[in-house]
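As structure tokens, the structure follows; a few thoughts come after it.
Left out: one protein chain. Kept in place: all the others.
Right, subunit A next:
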């Protein structure tokens, strides 16, 4: 069947509803935020309409630059950790019997039902000195006395990877299941050990999926603002934490909006860059 390009306005009919939803729930709020980012803040009160750049100027400091850098670094690290863990896991999962696959997937979905707060406090208990995992290490003789593993960068990373891993697996799963299993078998008959075949057949064949998954987890991790506060020290706070702080505790909406707009722009820029590099690599 050949698809005709839409001819009249009526042919675009099916698009009206999603377009309307997108306009009301995305474009309007985002436009409002952009507008607010140029408003003038009233000391001790709210804000008045204006067109000033002071909110953006304030942001251009070493402190906020550092926070932005840390946020991006954290999100990239989480994305890479998630994909590195999820790829072999999902591949092995796809080779299990149908029944076992369903059980695993239901388990993973149930992790998604946990709220960020619960995940944060669960990990803070697990990593604590009094009741945490280090007590087990003491029991088996690896440590002399229990230590606190949080607050630390490692704790923030662990919590965020734990939170994002089910998403990563669920995004990779359909692509890996659809991949022709004889590709891996062919690699083996051609002299590749299963381990090498994983790296030189499965990973390159799933290139685009892996790229898309990295971007998805990166964006997901960028928005995290609870886990860095629960599991990290102030130097591990991300830009999202500062935006929340400005918007809710400092009542500085224009500045929070400016930071949010900036974060969105930087994110879009990075995603565009990644796609560009991906496309170039494909041509070569």
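Criterion: a contact is a pair of C-beta atoms (placed from the backbone, for glycine too) under 8 Å apart; a residue touches a chain by one contact, two chains touch by 3 or more; residues count from 1.
To be clear about the criterion, contacts and distances are computed from a predicted model.
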UniProt protein name of the chain not shown, from "Ubiquinone/menaquinone biosynthesis C-methyltransferase UbiE", "Nitrite/sulfite reductase", "FAD dependent oxidoreductase domain-containing protein" or "Polyamine ABC transporter ATP-binding protein": "Polyamine ABC transporter ATP-binding protein"
Per the touch definition above, residue among A:95, A:129, A:207 or A:279 touching the missing chain: A:207
Option from A:95, A:129, A:196 or A:279 whose C-beta touches the chain left out: A:196
Positions on subunit A contacted by the hidden chain, ascending: 180, 182-183, 185-194, 196, 200-201, 204-205, 207
